[in-house]
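Missing here is one protein chain; the remaining ones are kept as they sit in the complex.
Here is chain A:
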Amino acid sequence: MDLDLDVEANLHSLITSTTHKWIFVGGKGGVGKTTSSSSIAIQMALNQPEKQFLLISTDPAHNLSDAFGEKFGKDARKVTGMNNLSCMEIDPAAALKDMNDMAVSQGQGAGQGGLSDMLQGGALADLTGSIPGIDEALSFMEVMKHIKRQEQGEGDSFDTVIFDTAPTGHTLRFLQLPTTLGKLLDKFGEITGKLGPMLNSFMGSGNVDISAQLNELKANVETIRQQFTDPDLTTFVCVCISEFLSLYETERLIQELISYDMDVNSIIVNQLLFADDDKEHNCKRCQARWKMQKKYLDQIGELYEDFHVVKMPLCAGEIRGLANLKKFSRFLDTEYNPATDGAVIYELEDKN
């Protein structure tokens, strides 16, 4: 039997995938994660116009707004010029303020005593703001909210959510959350099983049953964990540049993701110079850098034989605005050919 083991050097299969619900895009800082995630989202939205897509930035240093050239906030908003792609930026500080405001408004005239009064005094934001990994936790809450909304059929429903994640360390913490939280809730469940009534009275008479809420949370977390480890529903796209440290971090990320049972089979290598084919602008420095990039590209090929390794060019300007992103993103669907597509890198509209 002759098996064709060649893997396409593009993301066509992902872009046209009808099963994927969660797509994570991550890598080291400054390698083009936002551009890549925006490009994937745009290509998916263009290829599947009947579906709704949501691009969420979980990176504390948001730049989705900069990439699209329009302001996005904590609520999903459609990208101007596209009716099936929405974006949102989760702002931990704003989310914490909301939680605090909500707590204060609930607390007016309450005076029930217990822990709830203390939280309603504004201590909630102080408490949660100081917890390490709160950004990831808030992103996770957003995912849970989204799932709940889908289950209840309320509000905007999205078929696929694309995450523009924070640099590697944050992302790994975020992806560990379902497992960690699951274990924590199991332990907590044991305690509340024994001390449930006491905890309820401690929290104040106006509060609902803690055990029931915990069980609901546990069920949601388990659903997410199952979905995240299902390769038909979730995949991770690694973004890197052809340099040692970036590749090293990508390898670390891939190995970690494999250990979480997450599907990862795509790597986008950004900022490639393709100097051999650029007759017009072919300086000595470009040639030297391209030589180095080629060396690492060969190594990537050897290490990730069964991955979709997509080679993306370094453009002359910043890739900002929907038009530029559309131009650039098509190379995710059909691989960039430096001989024929070279002109595109100088054709980007100036948005600076």
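The rule is short, and it goes like this: contacts are C-beta pairs under 8 Å (C-beta built on N, C-alpha and C of every residue); 3 or more make two chains touch, one makes a residue touch a chain; residues count from 1.
In this text, contacts and distances are computed from a predicted model.
Enquirer: Would you mind picking the UniProt name of the chain not drawn here, from "Golgi to ER traffic protein 1", "Chloride channel protein", "V-type proton ATPase subunit E" or "U6 snRNA-associated Sm-like protein LSm4"?
Expert: UniProt lists the chain that is not shown as "Golgi to ER traffic protein 1".
Enquirer: Given that one chain is not shown, which residue among A:L138, A:L247 or A:I345 touches it?
Expert: Spelled out, the listed residue whose C-beta touches the missing chain is A:L247.
Enquirer: What is the set of chain A residues that contact the non-displayed chain in the whole complex?
Expert: 244, 247-248, 251, 255, 296, 298-299, 302-303
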